[in-house]
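Please see the structure below; I have some questions.
Only one protein chain is missing; all other protein chains are in place.
Order of writing sets the labels: A, B and C. Residues in every chain begin at 1.
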Amino acid sequence: MNAWLWCGTTFLGLGLPPVIWGVASGPLSRRVLAQNTGSTVVALAFLLLAQGYARPSYTDLSLVLSLLGPVGTLVCVRLLADDLSAGASRWSTAVTALCVAASLAVTAAVCAAAAPGRPMVKLLLIGALVALGNVIAARALSVGVLEEADGTR
Amino acid sequence: MTIRMRRWVMGTGAIGLAALFVAAFMRLPRFGGDRHPYGDRATDAALTRHTANVVSSINFDLRAFDTLGEESILFAAVLGTVVLLRQTREEDRVPPRSAAVDPWVRRYALAALPVALVVGLYVVAHGQLSPGGGFQGGVIVATAVHLLYIGVDYRALERIRPVALYEVGDAVGEAAYLLVGAAALIGGSAFLANTLLPYGTFNTLTSGGVVPLLNLAVGIEVACAVVVLVSRFLDQAVEITDAASDAEGAGTR
Amino acid sequence: MTHLFPYLIAGWIFLVGCYGLATSRHLVHAVGCLAVCQSATYVLLLAVGYREGGTAPVHSDLAPHSRPLVDPVVQALTLTDVVVGATVTALLLALVIQVAKRHGTVDPDELSELRG
Partner (left out) sequence: MVSEDLVVSVCLVLVAASATVAVAVREPVRQALVLAVLGLALAALFTVLQAPDVALSQLAVGSVLTPLLILLSVRKVRRRGHPTGDEAQR
């Protein structure tokens, strides 16, 4: 099994259990944060698995998830605004920084191995979407909710 | 039938089912085994019809009639939801108040909207080549439309999403699927047979004969069906209130 | 033993979903448990179709007959299963909203006591 599959396995094996634990217990804001982290972990795992199985068409999965993940979280934040008004969970900044760092690292590693040209542009786009989506979701969780609490109901 | 008794009955039933499961699984072929007779034949059939994505070839070519049934299930479910969640007499529709959304979230939602639409259409168009197809792309397009609800508010979404148009789109998608099938019938071969169009060169957008057309029809139908479905739920949750809960001043964002 | 593992996991998910469905105190939670039951069928179907060392039956980036393929028929069945799963969940949720409107409660036990 080549190194990429090992990375993908450890990524899923070490990344998802804390996500499942985070979404199963604790305050609601931390659960939404855990769900958002889960979509980041799986999107990056898809990039590694695509490289590991030598199937570039699997990166479409990562592209779609990098778009739908943040949408899912933003929908939860919008619909649960009144339950989330207790403010962002204290894990928020640390986890977001970790996710953005992980997405940059994985994108760089996968781009290094990918053929230059169109495939690399696609991988860079996916990495950027994952990182950006993560930052926006974390911001929506912390700031977006508070503003609505004071805004007109 | 107290709760406790019910749990015991459920427990014994579960243990019996578990025993049957294990007995059945012992006789299943080994996980990862090498004997897949139908799969090999389906792959060969798809390759002769120049369809790169064998799963799409099965869905829209070898088993097109089953996919017609599946789309009719989707159509009937959306019809059922529309009937169930309609606004009854004693309920009135309160226009939702606009919501203050963080400017960065708004910019991201409005920027991500076109990107998600393009990705959705890409997934539908390349249905018979790369992973994806009419259904997956349709749901992505439908989700992209709702980005406006997240970015701005419900009223903006209602302006660009006339539900009647999407209900017509849902029906047009289903009808297009049927017409393409009937065209094969008129063309002298069986209903939904893939003999109408040339199979084109392998791994190009026009390859696969009828498969891209059916893919597009399913894409249109699923996108419109999901938009109608979510709009009915959104109306119920955000707008429609009955006299009883009016006192609570509902009709939030 | 490992060749039975995926099937046992599918069986476990189904039984857990049934347990949740039977002991649920909120109809929307019951619909969620039904979705869990449905996902057990996805796992079982795809586990049956897996081939050791096989790859996806998608030839957009793969030369035909170059590598062993996983069974595509099972994937088409699972795709239909996911579609029907989504529509069944949506229709059941619509029914739950109607039950809440008509009977004013979403607790299955309370429902059974209400007549008419």
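As a working rule, contacts are C-beta pairs under 8 Å (C-beta built on N, C-alpha and C of every residue); 3 or more make two chains touch, one makes a residue touch a chain.
Note that the structure is a prediction, hence the values are computed from the model and not measured.
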Contact set of the excluded chain (shown chains only): A, B, C
Touching residues (missing chain, whole complex) on chain A: 1, 5-6, 8-9, 12-13, 16-17, 19-20, 23-24, 28, 31-32, 34-35, 38-39, 42, 45-46, 49, 53, 55, 57-58, 60-61, 64-65, 68-69, 71-72, 75-76, 79-80, 83
Touching residues (missing chain, whole complex) on chain C: 2, 5-6, 9, 12-13, 16-17, 19-20, 24-29, 31-33, 35-36, 39-40, 42-43, 46-47, 49-50, 52-56, 58, 70, 75, 78-79, 82-83, 85-86, 89-90, 93, 96-97, 100-101, 104-107, 110
Residues belonging to chain B that touch the chain removed from view: 32, 53, 55-56, 123, 131-133, 135-136, 139-140, 143, 146, 226, 229-230, 233-234, 236-237, 241-242, 245, 248, 250
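In this section, only the chains that are shown with their structure count from here on.
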For chain A paired with chain B, centre-to-centre distance based on mean C-alpha positions, whole Å: 24
For chain B, residues that touch 2 or more chains besides their own: 130-131
Where chain C touches two or more other chains at once, by residue number: 56, 58, 60-61
Of chain B, residues touching chain A in the complex: 97-102, 104-105, 108-109, 112, 115-116, 119, 123, 130-132, 136, 140, 143-144, 146-147, 149-150, 237, 252-253
Complex contact set, residues of chain A against chain C: 53, 55-58
Residue ranges of chain C in contact with chain A within the complex: 55-56, 58, 60-62
